[in-house]
Every structure is written in C-alpha cells, then in structure tokens.
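Shown below is the structure under consideration.
Note that one protein chain of the assembly has been removed; the remaining protein chains are unaltered in position.
As written, the chain order gives the labels A, B and C, with residue 1 at the start of each chain.
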Amino acid sequence: MMIIMQPGATKEQVDNVIKYIEKNKLTAHSIVGVGQTIIGAVGDSHKVPAHIFESLPNVQSVQRISKPYKLASLQFHPENSIFPLNGFIIGGKEIPIIAGPCSVESRSQIIEVAQAVKEAGANALRGGIFKPRKSPYSFQGLGEEGLEYLVEARELTGLPIVVEVMAVSQMPLMSKYVDILQIGTRNMQNFDLLRAVGDTHIPVLLKRGMSATVEDLLMAAEYILAGGNTRVVLCERGIRTFEPSTRNTTDINAIPVLKSLTHLPVVLDPSHATGHSAYVTAIAKAAVAAGADGIMVEVHQDPPHALSDGRQSLTPEGFAEMVAKVKAVAEAVDRCLVPAKSPLPLGEADRV
Amino acid sequence: MMIIMQPGATKEQVDNVIKYIEKNKLTAHSIVGVGQTIIGAVGDSHKVPAHIFESLPNVQSVQRISKPYKLASLQFHPENSIFPLNGFIIGGKEIPIIAGPCSVESRSQIIEVAQAVKEAGANALRGGIFKPRKSPYSFQGLGEEGLEYLVEARELTGLPIVVEVMAVSQMPLMSKYVDILQIGTRNMQNFDLLRAVGDTHIPVLLKRGMSATVEDLLMAAEYILAGGNTRVVLCERGIRTFEPSTRNTTDINAIPVLKSLTHLPVVLDPSHATGHSAYVTAIAKAAVAAGADGIMVEVHQDPPHALSDGRQSLTPEGFAEMVAKVKAVAEAVDRCLVPAKSPLPLGEADRV
Amino acid sequence: MMIIMQPGATKEQVDNVIKYIEKNKLTAHSIVGVGQTIIGAVGDSHKVPAHIFESLPNVQSVQRISKPYKLASLQFHPENSIFPLNGFIIGGKEIPIIAGPCSVESRSQIIEVAQAVKEAGANALRGGIFKPRKSPYSFQGLGEEGLEYLVEARELTGLPIVVEVMAVSQMPLMSKYVDILQIGTRNMQNFDLLRAVGDTHIPVLLKRGMSATVEDLLMAAEYILAGGNTRVVLCERGIRTFEPSTRNTTDINAIPVLKSLTHLPVVLDPSHATGHSAYVTAIAKAAVAAGADGIMVEVHQDPPHALSDGRQSLTPEGFAEMVAKVKAVAEAVDRCLVPAKSPLPLGEADRV
Partner (left out) sequence: MMIIMQPGATKEQVDNVIKYIEKNKLTAHSIVGVGQTIIGAVGDSHKVPAHIFESLPNVQSVQRISKPYKLASLQFHPENSIFPLNGFIIGGKEIPIIAGPCSVESRSQIIEVAQAVKEAGANALRGGIFKPRKSPYSFQGLGEEGLEYLVEARELTGLPIVVEVMAVSQMPLMSKYVDILQIGTRNMQNFDLLRAVGDTHIPVLLKRGMSATVEDLLMAAEYILAGGNTRVVLCERGIRTFEPSTRNTTDINAIPVLKSLTHLPVVLDPSHATGHSAYVTAIAKAAVAAGADGIMVEVHQDPPHALSDGRQSLTPEGFAEMVAKVKAVAEAVDRCLVPAKSPLPLGEADRV
C-alpha cells in the first residue's frame, strides 16, 4: 500500500501515518519527493483496508498495490481451477453450455425445452423459479412448484440444473434440489447471500453486477471462497453504459482480464449481455474466441409467448445453430465443447 | 404503448400484434407509414409489460407511453406526499437533516456523535449495524449490540433512528426498534426485501442503486407502495460513471426530474455521492438549491479513526458549519430547516 | 415519427402539432389514448429533425421511428458495401489486417516495423504523424517528415498507408500521399473535417468517438457519405465506462449491431479498446468471431521505448502470433485473411 501525502504535509503528519502503518503490523518506508512524501506500507496487507489511512490528516490518497482479494487470486493459486459441475467439468479444455428458459412457466414448457436443449448439445439446464422483476406487476415466477418441474426435467434428460437463489430464506429449499446455485446480477453484493452459499458445497455461478467492476466481482467471489466453497464460476453478463442499442454492453475485455487475475472459470451470458436474440450467437462466438470457459444462454420453445425475456431467447433451432458455430470457434482456439456422448454420471455426492 | 413493426412486416404479423393487444384488454390503432407500421395500444397499460410484444414476429421495438409505475406517479397522486417521520415532517416546506456515522462502532462513539449532531441541528440519527462491505475481511458491523446503543442514543437525544436493513431475516429485530428503515444502494432491487418493508408501516428511506435509472428507482418504490406502506422517501446518493475524481457522480438532475414524476419526498446523501468530506457541504447546498426535501450526511467525531467511510465523514464542527450554510440556501429557495425548538413528540404510534 | 402529448394536452395543442407535421410535408395520424394522445407523422422524415416538435406546448416526447441516417442504412442499401482499399478488398469474405506503430518516430523505426508487419501478414500500414495527445508536454508527432518516411515504407513494402488526419488544414498534404484517411476518436464529430474527407475520393477509416453511440457513429458516417465519398470503414475502438481495469471497454456488441444497421464494413481496434498488449490477441479473435470485417492493431519493434502507446503495442513476434490465431478464428466463421501471395496492385487510381 502506498500512502501519498498532500503537498505541505508536516513531519508530524507523516509520522502519524507511519505510526498507523506499524499499528497494522506493516513496515513503513518513506520517499520524500520534491513536493510530496510517499510512504510505502509493506507486509501482508490484503486484510488491511485502505480507507483507514485515507482520512488521516493531510493524506492525499492511498494506492493499494497488492490485490484486496487473495483466495480468488491467480497469484496465490497459479493453476486454473478445474472442477466438476455434476456431469461435466469446467475450467479445462472443454467448454460447457448451459441453456434454458429465463423462467420456468409450466411443467410442459420446461420439459419440452429441456429435451430440446439436451438434444442440441446443452450440458446443463437453467430456469428461474423466483424472478427478480423490475415491476411488482410482472410475473414473479412459479416458486417451489417450478422447482419440482425442473427436477423432473433433470430426471428425464440427465442435465444438472442451474437455478437462481434470490434470498437466504430460499437456501434450504434450493440446496435440497439444485445442482448449481446462481447468484443474479442484482444480488452480486448481497453479502448475506454470498456468505450463505459460501457455507454450502454446491457450486455457485456468480453473475457480475451490472455496474460492478472486475475487482468488485472478484471481491464477491472472495466472500464465497472465504466460506470454504471453492467451486465458484464467474459470469460476465454485460454492464450498464450509455449505449442504448443493446440491453447491456458485453464487457468482452473482462474475459482476458479475469483470466489474468483469477484461477476461477469464467462464463459469458450473451442473452443478457445483448438483450436481443439476433446478437446472441455472434457474442457467444466472441466469448469463446476471447477465452471464456463456458456459455450460458436463454432458450425458449416459443419466445414470443415467453413470460419473460422472450426478446433475448433463442428458439431450440437457433440454439442448435449457435452450438454448431460455437463448436467451430472452440476448435479454432484449441478447445472443444463437452463431448455429448459420455457425460459423467450425475453424482449425488457433488450435489450435497 | 406503441408497437413499431419492422419495415417489411406483413399484414398477418400486424394482425397478430393487434390480436395480442386485444387479448391484453387494450384497444389497437394502426398507423401505416411509408416504410413502417405503428400500432398504438390504448387502455390501462401500466400492468401490461412491454416485453410481451417485443418478441412477436417482425416487431422492431415497443415504446411505453404511460409510466410503468402508478402508485409512485405524480400523475395519479398530484399532491406531494407530506408525512411524519417520528419527530418531524418530510415533503413539506421544512427540510430535515439526517446525520450520524456510517457504522455504530461502540456505545460511547454513537452516544457522543448523537449528542453532537443533535446539538448542531440534526433531526434524525443514522448509524449502520450490519454493513455491506466489499471485502469479507472488513469490519462487518456490531449487529444487534449496535442497535441497543442506537436505541440508547435515541433515548438520550430524542432523535429518531435510521438504520439500514440488509436482509429479510433482520426485519423482526429492526421493526421492533427502528424509526426509519433504510434500503441501501446494493439492495434497491432486492425485491424480497422491498416486499418485506412494504408489509410494515415503518417509513422507508430507499437509496437509489448505483447504476439504477430514475425509473428503476421509482419501480423499486412501487414495490413498497404496492404492499401498502405509503411512507417512502427516495434518496439520491450518486451513480457510477467514468469520472474517477469522486467516489460517485451526484446526479443532481435527478432532484428536479423526480419532483416532476413523483409525489414522494426526495433526499440527497452528499457523503456517498462525493466520497470526500471536502466536497460534502457544497453538494448539500446544491441539493437544497435544486429542490431536495432533505439531506442525509455522515458525521463522525474522529473521521481518521472511523472503522468505515472516514474519508467522507464530516466532523461535528464541519457538520455544524454545513447546517448553517444549508440553512441559508434553504431560506433563499423559500424553505427552511426543521425548527430545532419544537420537535414533534416521538410517537410510539409511528413506530408500530 | 411519433409525437407523444402530455396528459392533459388540449385539442388546440394537438391541432398545433398536426399543423407542424403538415408544414413539414408529413401526414398526421392521431391516436387518442386514455390519458394521452399520440400523433404519428408519416412520410419521408429522415431530414425532419425530431427537436422541432419537442418544444411545442404540451409535447411530452418525440420518438423517431425511421433512422435519422439514410445513406449509411442497410435499409436503403441492402447489400454490404465491398470495396477496394488500395491493394485489398474490404467488406467481403476476406478480412484485412492493418498494423503499425502509434506514431512514426523515425525513418528507421517505421521502415523496420513496416517490413516486420508485412512479413507477418499485414495488409496495410498505420502510423500517426500528427498525434492528438492529452498533454501539451507529450510528443506531438513528426508531422510532414513522418509522412515522407511512411511513403518510403510503402514503396518498400507495397503496403498502403493509413494516416490520421486531425484538421482540415492537413488535408492538402494528406490527400497527396495517404491511401486511407483515418478520423480519430476525438474528431468523430469534427463536422468540418467529416465534410472535408467527404469531398475527396480517398477511403476513410472512421473511428467511433469514445462516448459516441452506434447511432452517433452512423450519423458521422452519413456526413462523409453525403459528400459523395462512399468508401467509409467504421472502426470500433472501445467506449468509456466505469470499468478501470482496461483503457476502454470494447463494445463487442457494436459489431453485430452495426452489421444489422449498415452496409458499411466494420473493423475493430483491439489496441485502443483494451490498452494492454496482453489482451489484444484475445479481443482481435473475439472481433472476428463476432463478425468484424477487419482488424487494426498497434505494433512496435520495441514497445518499452515507443514514444506513445507502448503499453498496448504488440511486438512483431506477438503480432505474427496474433495473425495466426485470428486466421484460425476467421476460418471457423467461414471467412479468411487476405491471401498474402497475390495482393492487388497498388492502384494510383484508387488514391486520386
């Protein structure tokens, strides 16, 4: 950590900072510049928050040198994390595809779409049962009933299920049935929820907040990892910018940036990142070309009649096309899709 | 609602949209343009989500004309909401000031700062007990113990207390003691929590999400109002932009924009909106000049030793100065601060 | 165009809007809704600015339906523009790569790097001679001397040269020597300059402004096209967002969005879009996977000693690797790089 003093800071003020640094078990080293003094605080500082120095008298600013996360950092875990997600492996050479509708709408809907995406090459089934909707007047999800249908769809297809958990109170229900817990964009900094999923052994797909920086995302992952749950998958899903032509702006840069900072697998959700089915395949291909470890995409058998997110949902046919195209790009970057023929057996153990 | 068809949409596709409009109990009116057809959907459409038309074949886009919120709208409630907040009135001519530390750190800290802000003219005391912190290694708040100290500070000073509730599970505790529930920026779209506070009669201070639009904020308020809780105060606290010199960018425009759209009172938090104590007074004055109905500001008796947000906290002396300056601006815009001498008695009834 | 009246607008105010519509040679069609009236203005409206209706009494807002650009629009020019750029073709199946240093620094530097990029597969040479630098104390470019070196490099390698023109006053010099004129991000809305390059027959590479929307970019292209110059290449180079880990945020969505709106070729500049050489290849691959028609990338033989943009410049070896990887992705999406062996002869005619 570097503490930069204001021009004109007195010796007493510099000494005061040094006292603070030492109080926090770090060692202080000063550099007296022409106009300003800089004090380095050396030691294991990732648990020392920068803000405690920021308001000392005549401190201009504090620059953190080491990252504020540790468990998520590639520096302390230099090998990529490769782990099973109930039926397939993520983080390695194989690129899994998670597909399904925004919301579970009915038994027949989810079973039909599950079979369609399975056939087209999906490795996991997504489907929301509690929906975070901007309007209190919009469809809010089927709740527990939806989960039963998802479980049935899993039994029929063998696809593990990815379901968003929106509240700590939903955890007992979710942890009984769900293979991969999703934390949605609006809950990326719901720290109670992060701690709750960190206390389980269920893999977590953590979506980036729509205005979260890459570092914010890694700090959210750190919460989960700090609880002892090591299977965290990061998901880029677009950020909020001034550009109105798409629902969000896909931060494609975040793929190589994250791969340079963390050992955790990174997937991309082109459905939310664009908001239009017409752009989904192009962005799915771009994600794999940029180094993404997986794709999560919305598919609905009848988008115009979807209760939510119809505009950004692919049809099963559109999805099958996307899979074929993503497959070609994956191979061009020396990776491949998860081979369809030999799924790992769906292990109860993994689901604990 | 206006449904704009793609150039080249067929008559069947137009008729299909019309069928949908009518199915939703709205009346359809088409305008056949040179290149494109536009279909107006007339009727009570605020509960009809725009997205259901967006994915019909050859629909280019959907423009909502009426607002998607109703209870929060000035159109359906043309008088400003003026209501008591346990000891003072908000939304009228008088401008209350809420002050206190980011976090309750100890009994003596909160009691000392409560007395200081009371003396300097504050009308309510803020203090966090569960803190949403980006790092799992940072101070996370005193929890229930902190609440006891807050209650003691209230008894000593007569100031009602404003406390952030971060999770539905905290509601039983909070609703027993807290005068004004705060929903923090990271929870503005925690819809379960919005519903939970909507089910109480405790006033709610709803902070704008850091990347929420004005409309998103009003939709979040709509959730609370739809539960029957009418005492919602909106709080602008800065949005995330590309500008790095301040923690957030104060969206001062949001003050007159909100006053033109909603009857709900609007306060501004210059501490989070700037992130630097040096800028707080300037922005507090600007807020009142722009029409804000209140100010919420962080005050700490010893900012350099604050466990959180020290950089943006005023000292009690700085706060007293701010109050004097805000008072002068309030009077220049034909308003005034809440008169210090005759506080309304702290009504148990209001606290339910 | 749809003109949406405020709730409560009078019949006179509606009639006034209708009068205005007709004055602009459009036909008016009203829809009287429950709370609001909407008036459609039908006809050839792309030259009628929306703002003239916006300030009529009790107009709430104006929604443009047809695009405000015409010459750039895919609707009026449904075939992709495919045209020669002095030695290669852009807009078709072949994907050209433009490479070179940020600035021409010396004769030997530009000749060395030109030969290196040529060998590694580049199809054109970029190099700045007048540099837009944030600081008046930074290197400002070699000026005319730099252009001489570029011309010499072209003669030696056969690569056409792409040079940024920063001011109308530079046009006489530039148009004598340059094969492709670049309009930089800070000049995307320098309308005088757009008109000046529109008056030539030299192809133009138009970079998106760092806070320009996709529509702003197309409007800037419209200025050039309106002057009669049809060879405009659009260049995505990253936009400004809140994310600090990269210099800009690559708007990869803009690739498929632009391809759905315009017939003009679209290239991507991964150097400026990321600001770090470590991320350039990943984003170049993503661009091609998403449908880009070309890549423009910064290459320097000795990035640490570059006078500008060293951090984002590839070495010639890094560039050769990038070319190989981009080639594989291009083939996976049924395209290819420009074949190295048979360049079109460098036609004087193209250079006018």
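The working rule: contacts are C-beta pairs under 8 Å (C-beta built on N, C-alpha and C of every residue); 3 or more make two chains touch, one makes a residue touch a chain.
Owing to the predicted nature of the structure, the values given are computational and were not obtained by experimental measurement.
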Residue in contact with the excluded chain [from B:157, B:241, B:262 or B:308]: B:241
Touch with the omitted chain, as defined above, among A:55, A:103 or A:241: A:241
Touching residues on subunit B - with respect to the absent chain: 211, 213-215, 239, 241-246, 249-257, 260, 273-274, 278-279, 282-283, 285-291, 325, 328-329, 331-333
Positions on subunit A where the hidden chain makes contact: 2, 4, 7, 29, 31-36, 38, 40, 42-44, 63, 65-66, 75, 240-242, 244
In subunit C, positions touching the absent partner: 46-47, 49, 51-52, 54-57, 68-69, 132-140, 166-169, 186-187, 189-193, 195, 209-211, 216, 219, 222-223, 226, 240, 277, 303-304, 306, 308-311, 313
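In this text, only the chains that are shown with their structure count from here on.
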Distance between the centres, which are taken as Cα means, of subunit C and subunit A, whole angstrom: 32
Gap in Å, rounded to a whole number, between the CA centres of subunit C and subunit B: 41
Residues of subunit A engaged with two or more neighbouring chains: 211
